[in-house]
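Have a look at this one.
A single protein chain has been removed from this complex, and every other one stays in its place.
Every chain is named by a letter (A, B and C) in the order it is written, and numbering of its residues begins at 1.
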Amino acid sequence: MIRKKCEVLSSRRAGVYHTLTLVAPEIAEVARPGQFVQIAVPEGREFLLRRPFSIHEASRRGGWAGTLELAFLGTGPGTTWLTQVQPHDFLDVIGPLGKPFPYPRQLTNCLLVGGGYGAAPLYFLAKELNARQKRVDMIIGARDQDRVFKQVEAKRLSVSIGITTEDGSLGDRGRVTDILPGMVSRTGAEVVYACGPNAMLRAVAAYCADHGIPCQVAVEELMACGLGVCWTCTVPVIRRDGSGWDNLRTCVEGPVFNGARVWWEKWLREPSVPTQTPPHGFRMEEAGVGGEPWPEHE
Amino acid sequence: MIRKKCEVLSSRRAGVYHTLTLVAPEIAEVARPGQFVQIAVPEGREFLLRRPFSIHEASRRGGWAGTLELAFLGTGPGTTWLTQVQPHDFLDVIGPLGKPFPYPRQLTNCLLVGGGYGAAPLYFLAKELNARQKRVDMIIGARDQDRVFKQVEAKRLSVSIGITTEDGSLGDRGRVTDILPGMVSRTGAEVVYACGPNAMLRAVAAYCADHGIPCQVAVEELMACGLGVCWTCTVPVIRRDGSGWDNLRTCVEGPVFNGARVWWEKWLREPSVPTQTPPHGFRMEEAGVGGEPWPEHE
Amino acid sequence: MARARVSLGVDLGGVQLPTPVLGASGTFGSGRELAPVLDLSKVGGIVTKSVTLRPVKGLPTPRMVETPSGMLNAIGLQNPGIDEFLEKEGPFIRGVGVPVILSIAGKSVEEFVQVAMRAQHVPGVVALEANISCPNVERRNQVFACHPDAAAEVVGAVARLSRLPVFAKLTPDVTDIVEVADACVRAGAHGISLINTLLAMAIDVETFRPRLGGVTGGLSGPAIRPVAVRAVYQVARALPEVPIIGMGGIRSARDAVEFLLAGAWAVAVGTASFWNPESVVDVGRGIGELLVRRGLRSPADLRARVVVEEEEAGEPAHRGG
Partner (left out) sequence: MARARVSLGVDLGGVQLPTPVLGASGTFGSGRELAPVLDLSKVGGIVTKSVTLRPVKGLPTPRMVETPSGMLNAIGLQNPGIDEFLEKEGPFIRGVGVPVILSIAGKSVEEFVQVAMRAQHVPGVVALEANISCPNVERRNQVFACHPDAAAEVVGAVARLSRLPVFAKLTPDVTDIVEVADACVRAGAHGISLINTLLAMAIDVETFRPRLGGVTGGLSGPAIRPVAVRAVYQVARALPEVPIIGMGGIRSARDAVEFLLAGAWAVAVGTASFWNPESVVDVGRGIGELLVRRGLRSPADLRARVVVEEEEAGEPAHRGG
């Protein structure tokens, strides 16, 4: 965790998304896919808290050495302000934060599933997986064509890609989960990584759990600090031994969690939650929990 | 009182001061010297209230027809923001507000005394007095040379001018009140108009009261609304018949008051206020209160 | 078409308002001052600056301080007294054409009653708002609204003797606002106005002096909105039949809808009028647009509609930390 005033190298539009490139060698050097940064907002505004953003790219070598790239949507006041920052402005950045996506020990076929801006961290992940001689396939989902994030780059980084849009303006009409089973069998996926709206993650995790496919999800929860001190960002996660559950901090123990261990029903507050006790352990077994396919986080 | 979104025509520096020219025909048309405008600050900031500024110029005819000019110092967040507005930005302006400087009925020799940015409204006043064939002389006071406001223009508008700076970097070292007596006798001043720091106004008003010279001062008090509804901006003013005093609103009954009628001791909270009752009437007599030299405000 | 079916009118238990958005006491004058920059015919109503029996000169300046997303005021209820007030404002109130709620204040039960008696016969005045959250000098450091019994005493006396419905204006600076509201209603209050400003203070770090002539003052503005919404929610849950005028930091229709969802029957806009004198109208229009968008017919359709699941429910306790 490093705090730096980082110069803005460039600020671009990518369809409906904005991308920001920051000069941040210390952070880029140690950043890993799935981690995020906290960006301070300007003083004198009525909103005060830092905004968290996944690391879309971290270039350690080559022309862009020592830079971080973020991708985001201008929605509320914070992100809208961020769309307006200019090259040579300086941003107060803290990162890298959180636990990265773990890489599989032996398994090789990786399917990356991204929804909306949630796809952002998957490109960084794909590169790292390729560098480890893993097979990478991708599914990119979005509401419509304009929201499909960097499909060209996705194609470049993966053996095959599937695209879904809710309005059918690009790829298949529907949701990523509609084409997930087909992609899994076609690509022989052994491991699934997902990032996007929590509802999507839940569906992907459920499918994987039911089919015994190890699945890592990068979730979002409201964060006041991003540093591990405020406990606002928790997600209910079932213990590895199934003995119970804990509210874990997205900013420290996450944002990447084992999809089979997140207690989705409780977290996303289905009125239909029947009980306060976690779902029985079988899912965890199938998901290979206990003998997990990746090394535990240090 | 008119509310308009006014385009910024120009934003310039004048020494330490900034001047802003706004396209505001409706307001300029009816504005009179001594009145002010309330400018809305941008949304999303932690400060919310409009900022009041005297009208430095209001051009009804000629090349700049329909424009308002303001002059100000960038001190706190509001004025600092205002120094950063760009031509073609639009500002939410309400004005003209408050009571203007009244013009003398018969008396002709007018001495205008300004301190710091407080001199701003006096140029507008000088023009109007000249247009009414009055004799205008000016005293401009400031902390130092850089803060002496538009001396060149002052010279142009008046028969003679006196300048004082506290550090002596320009004109006489000292305060406006040091040269006030000399200027009064030299110019045969029959009426004094003053605008500037409240402490300066108090001293000028005291001198005028003691010498029976009618004196109008434009004061400053904290204003939440500027529209007459909040009652935060009051100044204790002695009744014209001496029967007592009232807390009058700077934004409605002011900012221009008869210097002899402002109860300075109470308002500026000298610890030495002996009593809660207003000072005895003699000053008011000498200042010609009752038979005042100018028409009552409509 | 959809718009055609929507009506902004609300009925506060007999007090009819054309829109649910009022100008809050002390921030809207009598409405007259704002007429040049505001279409008064579009406001839901006007709550006048609080009036006392005799003229009050108020506190020394400075009377206000800007604070983060809010401001402090310490006016000290400056007003000309009920007689001069009615003389000066009576004709305007009679002619303004929108409901006027006359806010009354005093240092004693007796004073409240006398002001109320003089105020109640002015045409155009549809209700009284008893500002019992102002300084009560007969018991120092106390305001009537800080004590259920004191509050009930004042409100009860006014309610008994006045022909107009009485709204009790309460302060959030109490341990249990529901207890105070309940006492006022039992004593005869027609409705409750929430919230008045929070007791607060600011100090100039250069001069070491309080930044208000009155030393302490009242905090208002967006900063206090979450406290106000909570107060309205608590009182509305406890007294669902009692008309509530909610206020505190409202500057947009969305803010206002929060109050309606929490249980307010109408809302008042205070500090926001200072920077946007048209706030009261803008907020009303915005509520109308939201109703249309949601396919609702009346602001009453939003009242107390906040969805609180049973497991969550129960009296709100302090959840800080």
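Please note the rule applied: contacts are C-beta pairs under 8 Å (C-beta built on N, C-alpha and C of every residue); 3 or more make two chains touch, one makes a residue touch a chain.
A quick note: this is a predicted structure, and the numbers were derived from the prediction, not measured.
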Absent-chain contact - pick from C:111, C:258 or C:282:
C:258
For the chain that's not shown, point to the residue among C:113, C:166, C:244 or C:290 touching it.
C:290
Looking at C:115, C:198, C:266 or C:281, which residue reaches the missing chain?
C:198
Going by the contact rule already stated, which one of C:126, C:185 or C:223 would touch the omitted chain in the full complex?
C:223
Positions on chain C where the hidden chain makes contact
25-26, 49-50, 59, 65, 67-70, 72-77, 105, 131, 133-137, 140-143, 146-147, 171-176, 196-203, 205, 207-210, 212-227, 229-230, 233, 249, 254, 257-258, 261-262, 290, 305-308, 312-321
Could you pull out which residues of chain A are in touch with the chain that's been left out?
1-3, 40-41, 46-50, 94, 221-235, 246-247, 252, 266-267, 269
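Rule of thumb we're sticking to: only the chains that are shown with their structure count from here on.
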Required steps from chain B to chain C (each step between touching chains, minimum):
1
Look at all chain centres (mean of CA atoms) and spot the one farthest from the centre of chain A.
B
Quick one: chain B and chain C, Cα centre-to-centre, how many Å?
36
Taking the mean of the CA coordinates per chain, how far is chain A from chain B in Å?
60
Could you grab the centroid distance between chain A and chain C? Build each centroid from C-alpha atoms only and quote it in angstrom.
47
Using the touch definition from the top, which residues of chain B touch two or more other chains?
46-47
Where in chain C do residues touch at least two different other chains?
68-69, 222
